[in-house]
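Removed from the display is one protein chain of the complex; every other protein chain stays in position.
Naming follows writing order (A and B), and every chain is counted from residue 1.
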Amino acid sequence: MKLTRSIYLTAHNATSRLCAQRTLISTLAVAAFLAVWELAPRTGAVDATFTSQPSRVIAAGWDIVTSGGFLNDVSVSLAEFAIGFGLAIAIGVPVGLVLGRFPFLRNLLDPPIMAIYATPHLALLPIIVVWLGIGMQSKIAVAFVGGVIPILVNTTAGVRGLERSWIVAARSFCASSWDVFVKVILPGSLPSITLGIRLGLSRAVLGVVVGEMYQSQAGLGNKVMRYGSEFRTDYLLFYVLLISVFGLAATTAVRVFEEKLWTAGK
Amino acid sequence: MDGWKMKPVVLGIASFAVMLLAWESAVRLGWVNPFFVSQPSAVAATLSRTAKSGELEHNLAVSFGEFAVGYGLSIVVGILAGALAARFRTIEYALDPFLWFLYSAPLIAFYPIFVIWFGLGVPTVIALAFLLSFPQIAASTLNGFQNVNPGLIRAARAFGATERDLLWKVALPASVPMVISGLRLGIGRALMGVVVGELFGATAGLGYSISYYGGLLKTTDLIASLAVIVVLGVLSTQGLSALEARFDSWRVND
Partner (left out) sequence: MDARPELEPAPHIRVESLTVAYEKPHAAEKLIAVSDANLEIARGTFITIVGPSGCGKSSLLLSIAGLVRPATGCVRVNGKPVSGPGRDRAVVFQDFALMPWRSVIANVRFGLELQRLPGLTAEDLTARAHRYVELVGLKGFEHYHPHQLSGGMRQRVGIARALAVDPEILLLDEPFGSLDAQTRDLMGSELIAIWERNKKTALFVTHSIDEAIFLADQVVVMATNPGRITEIISVDLPRPRSVETMDSKRFIEYRQRIRERLS
């Protein structure tokens, strides 16, 4: 907030300088954090059982990865996520498009959809487990529920937000309904759809992880709970970080895709 | 289609009434097994029973207390952090990677760590609620300060504003809409933190309630508590949306 700068000096003029500065300070901050994390237990200020240390986490990680069951856990979690989220997109986008197109349906279904959106989707875990048991199905279901609502809501918003004039213009060129759909509505609402996908993604990941933590037989979340209850902080942290990294990577991937979409549109 | 432009509240209530009716009928007609979905009539009965016995009140109080402390803390810390980051670029850059991590990573996975630190029960739930909502509020506050309309700052400078003036008379009021927006988003996340925290290791509260009855396969009681959570979620979101709308005119729109 450099308010005393001359107003016409836009942020651009210092972009390259600021960018480098930003990366430097951010990196230093993270490095400092890691250093404190590693050294504090050594000085006896903190008990390593509670916080572990980067070195220990890495060691635990190595142990985990090279052991047999790891791949199984990863594939279970990934599968639950992929199927659940895939279904969310496959159903959320078309339904969102339909709701955007037909105001009557939208007005009818809006209240329950908004009610579900306002609820923490993880609260539905127990009832879903009652319905589907503790196997993979319940996690897929939670991932689906978590992901589908944002996708649906944002797709609908995307369709509604389209400039009427675009559609009218297309019609004036004798475009058929299908043409209007493919050439105007779909591309026009794509930014909103990708936004919905990005929002839904984190909810889906959360659904899988917490679902596994709650009741499961396998998966990363399952291990998190197990090691947590055994107070093995280093193993626990490795899994936690692994999950976090996955969530971050997936979100970033969608962001990058979104940006590509924007620049392509220009 | 003018008849459909009824007030959303009326439509919402009508919509729910229809669904409740369909739900009840489906069960009575034998289309659906009430073991899985219960019935509105049974749920209503349970709700009134637990309300009378004080069980509902107790759970509500516990959950609400955890929410209030966790969310309240995140408001204070979040706005402070956001304001400091806006004022001091170094702080912004230093906090940036941590906020980004806290914001995007599935934080609930940290639950077992909190259990190790705070034990099972209320403190862990509060910690979770705090951790989930604080990055949102901090980010929105930071955003609000950084996106003050530069035209307003230029005008204030033209009339001789000092930097303190710019902070108190321009930046602060101008950032209010975004801060409130962050508060609204933070509520959902704090609520989730409370519910999930209780799901796992509490002894009271709404989340605990649904987990407990879920374990006993007592669907009706489960749905009763779940309904309360849904209503709370809707009310709080709508409430803050209304607040947001009231301050919407503070956004510069030319």
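The working rule: a contact is a pair of C-beta atoms (placed from the backbone, for glycine too) under 8 Å apart; a residue touches a chain by one contact, two chains touch by 3 or more.
These figures come from a predicted structure and were not determined experimentally.
Screening B:M19, B:V176 or B:A242 against the full complex identifies B:V176 as the residue touching the chain left out. Touch with the chain omitted from the figure is made, among B:I91, B:L120, B:A161 or B:L243, by B:A161.
Contact between chain B and the absent chain runs through residues 149, 151-152, 154-161, 165, 169-170, 173-174, 176, 249-254.
Simple rule for what comes next: only the chains that are shown with their structure count from here on.
Computed from the mean C-alpha positions, the centre of chain A lies at a distance of 18 Å from the centre of chain B. Against chain B, in their complex, chain A makes its touches with residues 1-4, 7, 21-22, 25-26, 28-30, 33, 49-50, 103-104, 107-112, 114-116, 118-120, 122-127, 129-131, 202, 205-206, 209-210, 213-214, 221, 224-225, 227-229, 231, 233, 236-237, 239-240, 243-245, 247-248, 251-252. Residues 1, 4, 8, 11-12, 15-16, 19, 36, 86-87, 89-90, 93-98, 101, 104-106, 108-113, 115-117, 145-146, 150, 153-154, 157, 163, 166-167, 171, 188, 191-192, 195-196, 199-200, 207, 210-211, 213-215, 217, 219, 222-223, 226, 229-230, 233-234, 236-238 of chain B are the ones touching chain A in the complex.
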